[in-house]
Every structure is written in structure tokens, then in C-alpha cells.
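Structure incoming, see below.
The complex appears here without one of its protein chains, the remainder shown in place.
Let's turn to subunit A:
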Amino acid sequence: MGQHVLLIEDEPNIAEAIGFILSRDGWQVTHLSTGTGAAATAQRITPDLIILDHMLPDLSGLEVLAALRGDPSTAATPVLMLTARGQSRDREAAARAGADSFMAKPFANAEILAEVRALAGRAPVARG
């Protein structure tokens, strides 16, 4: 399919696992381990989907999300948020900030793949 996923995740092993799963499924994966510059990168590469960790070392995932939603080129890009805290409060906060989906760690590989496929497929204006 050759679609492009931007993965923003600070834990190297998790990033490697997600990268492996998606690559094997035919996605092109760009990985960033910090929040700083993530929005700029997204605007530059205009990914079809963004996977965003909730807890980054420098910025919080919500801050990055706000930056993404604030820019026209990424305002409509589907965003899947990951969190290791898994509290409903985080889920609500993510939804309010404009996340399209939300997934708690740990997850099944099939789950995240299905979610990515669903989000990317339901993105009619993804490259509008």
C-alpha cells in the first residue's frame, strides 16, 4: 500500500516492535523518539497516519497533538495515541485534544495493525 506512518515513541524497543509489525504489513514508517520537532516533521512528510506516545521525555503527547491539529497540513491526519498509563482520564483528554483513536499499552500486535489499517482507510481527506 505504501502508505506512510509517522511513529513518535521514546521507548526504543517498543518503537522497534511497532516499526517491525507495520513494515512487514507494507507501511512506510518514520520514527521519532522526541516530541520536539515532531509536528514540523509531520508537516514536511505529511504522513497518512501518526502514532503518538502519550508520555514523551520532552513534551507530552497532548502538546504534540495540539501542534499537529493547529497546522492545516496535519489538522485532519488521523492520530492514534498510545499510553502506558491506561487511565480513562487520559483517554478523555486525548479525545478532547483531537486524537482519533487511543490504545493502552501493552497491546496485541494484531490490534495495533487493525487499528492503523482502519484509521488510514477511513481517512478520506488524508492527502486532500
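Please note the rule applied: a contact is a pair of C-beta atoms (placed from the backbone, for glycine too) under 8 Å apart; a residue touches a chain by one contact, two chains touch by 3 or more; residues count from 1.
Basically, contacts and distances are computed from a predicted model.
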Hidden subunit of the complex - UniProt protein name among "ABC transporter ATP-binding protein", "histidine kinase", "Nucleotidyltransferase family protein" or "Nitrite reductase small subunit NirD": "histidine kinase"
Residues belonging to subunit A that touch the chain removed from view: 11, 13-14, 16-18, 20-21, 55, 57-58, 84-87, 104-110
